[in-house]
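Yeah, one chain of the complex is gone here, protein chain that is, but the others are all in their spots.
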Amino acid sequence: MAFCIAVIGKDNAPLYLATSDVERELDLQYHVHAALDVVEEKCVIGKGAPESKELYLGQLFSTENHKIYGFVTNSKIKFIVVIDSSNIALRENEVRAIFRNLHMLYTDAVCNPFYIPGEQLTFKKFDRAVQKLMSGNV
Amino acid sequence: MSRQASRLDAKKVNSEFLTLTYGALVTQMLRDFENVDDVNKQLERIGYNMGMRLIEDFLARTSAPRCLEMRETADRIQQAFRIYLNVQPTISNWSAASDEFSLLFDTNPLTEFVELPSDLSNLRYSAILSGCIRGALEMVQLEVQSWFVQDQLKGDNVTELRVKFVRRLEEAIPAGED
């Protein structure tokens, strides 16, 4: 089952990407890339609307095989999660929980004084935790 | 907005603010000095200066009487860590002569978010703590040595800070370095 978690920086450069299925990594990355446009749209159009206060953006779009969800922090860091359409175990609440955990992990990583914001996230602690988050949900 | 932010735990924010500021100082020093040993020395020195100031506050706060032996001193140090850093180190590994002991930390607030890059394995990130102990005790006429034996940042299970009694200083000697 495919699963992908991506952290995208302010300038839309990828900071971190993890997939459970190496074979289909390119395909999944493509979805992440496409999702950024939707994220941008959502952030602009939702301006002023009360529901847009939430950091969680919900499902961005879906394809035949995948569902793509998004989340944007107040610091304009985007989190994208791609899951298989056939994965029915993950409902809205579970997806929210994944984002909440990911957000927590990301803020901790930013607080590492040796991490330079905007650089790729290569720290072991972060990677291990995200991999765990992924394997717990596949 | 304000309602949401006020939910943040003020004590936690305090400690994170301290942790992050300290981290910024350490990385600044790494840019300022080519040699990591110099950074270790500087951090220890900053700790020493802070210890000399914090002991005043500690004595005023606890109105603790003079320590007669090292075991009492160890308890006071433990108490100080609880007051100022909100951590409770365990005192253990006393030497046979009771002049040397270890403080064991399960958690170290200073290194909460830190992951040392592999090329900085000789950096003593928390050197400020050993400096603090040395500075504080010198103000109460105790000369000690203090150093790290184990460090969770380097992969050890606990962080162990060793303190060794050297000698009792004469009252007349003015405290301070340089």
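To keep things simple, chains are lettered A and B as they appear, and every chain counts its residues starting from 1.
To be clear about the criterion, a residue touches a chain if its C-beta (ideal position, glycine included) is under 8 Å from a C-beta of that chain, and two chains touch if they have at least 3 such contacts.
Operating definition for what follows: contacts and distances are computed from a predicted model.
Engineer: Assign the chain not included in the display its UniProt protein name, restricting the answer to "Coiled-coil-helix-coiled-coil-helix domain containing 4", "proteasome endopeptidase complex", "TBC1 domain family member 14" or "Trafficking protein particle complex subunit 6B".
Structural biologist: Of the names offered in "Coiled-coil-helix-coiled-coil-helix domain containing 4", "proteasome endopeptidase complex", "TBC1 domain family member 14" or "Trafficking protein particle complex subunit 6B", the absent chain's UniProt record gives "Trafficking protein particle complex subunit 6B".
Engineer: Using the document's definition of touch, tell me which of A:Leu26, A:Val44 or A:Ile88 contacts the absent chain.
Structural biologist: Of the candidates A:Leu26, A:Val44 or A:Ile88, A:Leu26 is in touch with the missing chain.
Engineer: Can you tell me which of A:Val38, A:Leu55 or A:Ala129 touches the chain that was removed from the display?
Structural biologist: Going through A:Val38, A:Leu55 or A:Ala129 one by one, A:Leu55 is the residue touching the chain not shown.
Engineer: For chain B, which residues lie in contact with the unshown chain of the complex?
Structural biologist: Given the touch definition above, chain B has residues 1-2, 4-8, 10-11, 13-18, 20-25, 27-32, 42, 46, 49-50, 53-54, 57, 61, 83-86 touching the missing chain.
Engineer: Given the full complex, what residues of chain A touch the hidden partner chain?
Structural biologist: So the residues of chain A touching the unseen chain are 10-14, 17, 25-26, 29-30, 32-33, 36, 47-48, 52-55, 72-76, 103-104, 106-107, 110-111, 113, 116-119.
Here, only the chains that are shown with their structure count from here on.
Engineer: If you average the CA atoms of chain A and of chain B, how many Å lie between those two points?
Structural biologist: Whole-Å distance between the two chain centres: 39.
Engineer: In their complex, what parts of chain A are in touch with chain B?
Structural biologist: Those in contact with chain B are residues 108-109, 111-114, 123-125.
Engineer: Residue numbers of chain B touching chain A in their complex, please.
Structural biologist: It is residues 16, 19-20, 23-24, 26-27, 112-117, 120 of chain B that touch chain A.
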